[in-house]
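Missing here: one protein chain of the complex. Every other protein chain is in place.
We call the chains A and B, going by the order they appear; numbering starts again at 1 in every chain.
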Amino acid sequence: MSPRVAVVGVGQSKQAKQREVTIAALVRESVGRALSDAQLEFGQIDAIVLSKTPDLFDGVMQPELYLADALGARNLPVTRVFTGGSVGGHAAIHGTHLVTSGLANRVLVVGYSKESEGNFTWALSRPLPFNVSLGAGAGGHFAPVIRDYIRRSGAPEHIGWQVAVNHRLNALRNPYAHLHLPDITVDKVRASPMLWDPVRFLESCPTSDGSAAIVVTGEDEATRISAATGRPPAWVHGSAWRTETGHFAGRDEVNPRAGVECAAETYAQAGIADPVRELDAAELYIPFSWYEPIWLENIGLAETGRGWEMTDQGRTAADGDFPVNPSGGVLSGNPTGATGLVRFAEAAQQVRGLAGEHQVDRARRVIGHAMGGASQFHAMWVVGADKP
Amino acid sequence: MREVGIVAFAQSRCLAANRRDDMADILAPVIASAVAEAGLERGDIDFFCSGSHDFYEGRTFAYIESLDTVGAWPPISESHVEMDAAWAAHEAWTWLQLGEGEVALVYGIGRGSLAADLDQVMPAMLDPYYLTPLRPHRHALAGLQARALLDAGAIGEPDLAATVAASLAAARENEFAQRSGVHSVEDLLAAPYVSAPLRELDIAPIGDAAAVLILAAGDRARELCARPVWVRGIDHRMDTHYPGNRDLTRADTVTIAAGRAAELAGFSAAEVDVAELHTEYSHVQPLLANALGLGARTTVNPSGGPLAGNPATATGLIRIGEAAARIREGSADRALAHATSGPALQQNLICLLEGAA
Partner (left out) sequence: MSIELPEPVRTIEAPFAMDYTYVAGVGRSLCLRGMARKLFLARTCPRCRMVYFPAPEQCARCLAPLGEPVELPGTGEIHTFCVVNFPFPGQLYQPPYVVAHINLDGTGTTLMQRIMEIEPDQVALGLAVEPVWVPDNELEPSLASVRYFRPRDPALRSPLPDNESGAHA
């Protein structure tokens, strides 16, 4: 059996447009909080993994170089992982690999985005060579997939509105969330402007600045740290990543096989046969509200075509039996380079019992999930309060 | 650590500007060649890891195109570093330590030629508030470092020329090299400066190429290859960024990485027969040799090194492949590969390799 690995420190910044701090200061905020949570000093970290979105977004090439001091990285190994939107998940998993392999005892995994720093629109609208420029924007890619899901599942249109309400209400209990919309209702979502039909404004994620950091250690160190801090670790029960090619004949983007297989591998490692019963909550990468039922089905929490019923029955709301995105999720804050890591970190905070006001009762095992590209890149972990 | 060996390596010829092939087309034959060399099929590969950078490609998420060449269907276990692919080799080696699979394929794509002017691009690698707005010429920091070494009396300009002459002469035997030839030190010293004290041939040329390395664990490596090259130790270390806060005449992170790699390997950098160093500038070769404690027994850059071909983010991975090739062909038993990233050797990776045993 592989050595046990745990998350012993978590730090986040407020997710919002942050023009008062430099990139380095934004990163340092989360790093400092994660180290302080674990009661570690910079000198005690053995390796660093950095997660961020494409460098053209904020205009700094290989920012791990410039950020060396902010990360406390001098004389340490630093790896800059990049796999699109799933990168935060990939980075966290690579961090666990460094520990499992025996290469490091204490790994710092850091993610950030500071898109207000650069011209995000410019980076995204740079013409892709040899493709026709449609000017459809980010949602222009996902909206047709959502339409396809709705057609296949026959889900009623209010599902998307309900997800948007649930996640935004959850965000009110998360001080780090970008959007706090206390007055949100299904009617307001329905009345919000249609951006990419069938996706409405309030069913879409914002663009945020923000950072997140976690400290990952092996079993002995996790036990020592939690005894010293009085804060329990989150044990990694299973993790996996999977990638599939973007364009080939017959690809199913509504239910991508890479996501199915990523989840199956994670559950197998965690010894989980019936995920929705055996797990207590999930932090899923849901940038548009309809991705709640889409991912519930894709990662085996609901039967194909019936994920929306979980939403409809209130099961995924904060007071349901399987809360999804108790933090408010991507719909409430989206520092893209950190977004995946935030999902993984929020899952850890739930099982540590440290999620504050958005703590899910009796959360013993929780999913962290990230997705990138045209649903081509998938990363997932299951963390637990008990040792695996 | 679990034994992990290099069982195949392939690269494409480094071209000053490949205007025929896109990323996938450059990579496809190189993957096919490495996979065939190892006698594998794609389905035998358990993990893929790659390195490249969007700023060389001029678009976001460029590496996604290479996945069509890998054939990520059925879905694969895969990761990528937005760095030199030598770091992807480190990630793949780490992954193989988990015991979840036996074979990993690492690839690097580097295209320096797509940017119309790398001087527009490379300043973006610096501190965005203090340094990038100064827009230093892309060789300016290297020139400062070379100057610091000269001023410290560590080297003289003839040493730079001697390194260039040796590299380009060695590259005549390397069919993948972009630059090669016989040059006298006198002729080299007569050339004009580009970024004093560096001259044109002191600086690695811009080029396009891909490289593929296949790693396998323990007995699987022995099955696939008559003489696997064991990765006995690998480590990498980051220095502080701001060049003014560093002593540019030293490369301490090279020494630290080499020390850690030696702990894992059971032998040190000083004991290798061949060293392939990521020398994008001639002046860093004596600096690296000194930081590594290389002596007369070690042949440096028998491939010609990056001064003979420098395909951006594939350059470091090629060092590992070239060092391993010397062991596989029997001209070395132990070898070292070095890769670097960032201005003036800010980040360094050391890999110690050994044949047989």
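We adopt the following convention: a contact is a pair of C-beta atoms (placed from the backbone, for glycine too) under 8 Å apart; a residue touches a chain by one contact, two chains touch by 3 or more.
Keep in mind it's a predicted model, so treat the numbers as computed, not measured.
**Student:** If the hidden chain were put back, which of A:V145, A:V216, A:V324 or A:A385 would touch it?
**Tutor:** Among A:V145, A:V216, A:V324 or A:A385, only A:V145 touches the chain that is not shown.
**Student:** Decide which residue listed in B:M1, B:L98 or B:A115 touches the omitted chain of the complex.
**Tutor:** Final answer for the missing-chain contact: B:A115.
**Student:** May I ask you to list the residues on chain A that touch the chain which is not drawn?
**Tutor:** 19-20, 59, 121-122, 124-125, 129-137, 139-140, 143-148, 151, 193-199, 201, 245, 247-250
**Student:** For chain B, which residues lie in contact with the unshown chain of the complex?
**Tutor:** On the chain B side, contact with the omitted chain comes from 17-25, 28, 42, 55, 57-59, 68-69, 71-73, 113-117, 120-121, 124, 128-129, 132-133.
Definition applied: only the chains that are shown with their structure count from here on.
**Student:** Any idea how many Å lie between the Cα centroids of chain A and chain B?
**Tutor:** 33
**Student:** Show me the residue ranges of chain A that touch chain B in the complex, using the header's touch definition.
**Tutor:** The contact residues of chain A facing chain B are 2, 22-23, 48, 54-62, 64-69, 73-84, 90, 94, 97-98, 100-103, 117, 123-124, 126, 128-129, 240-248, 257-258, 261-262, 373, 376.
**Student:** Provide the residue numbers of chain B that touch chain A in the complex, in ascending order.
**Tutor:** Of all residues in chain B, those touching chain A are 1, 48, 53-55, 58-61, 63-64, 67-68, 71-83, 87, 90-91, 94-95, 97-99, 121-122, 124-129, 132, 235-242, 252-253, 256, 341-343, 346-347.
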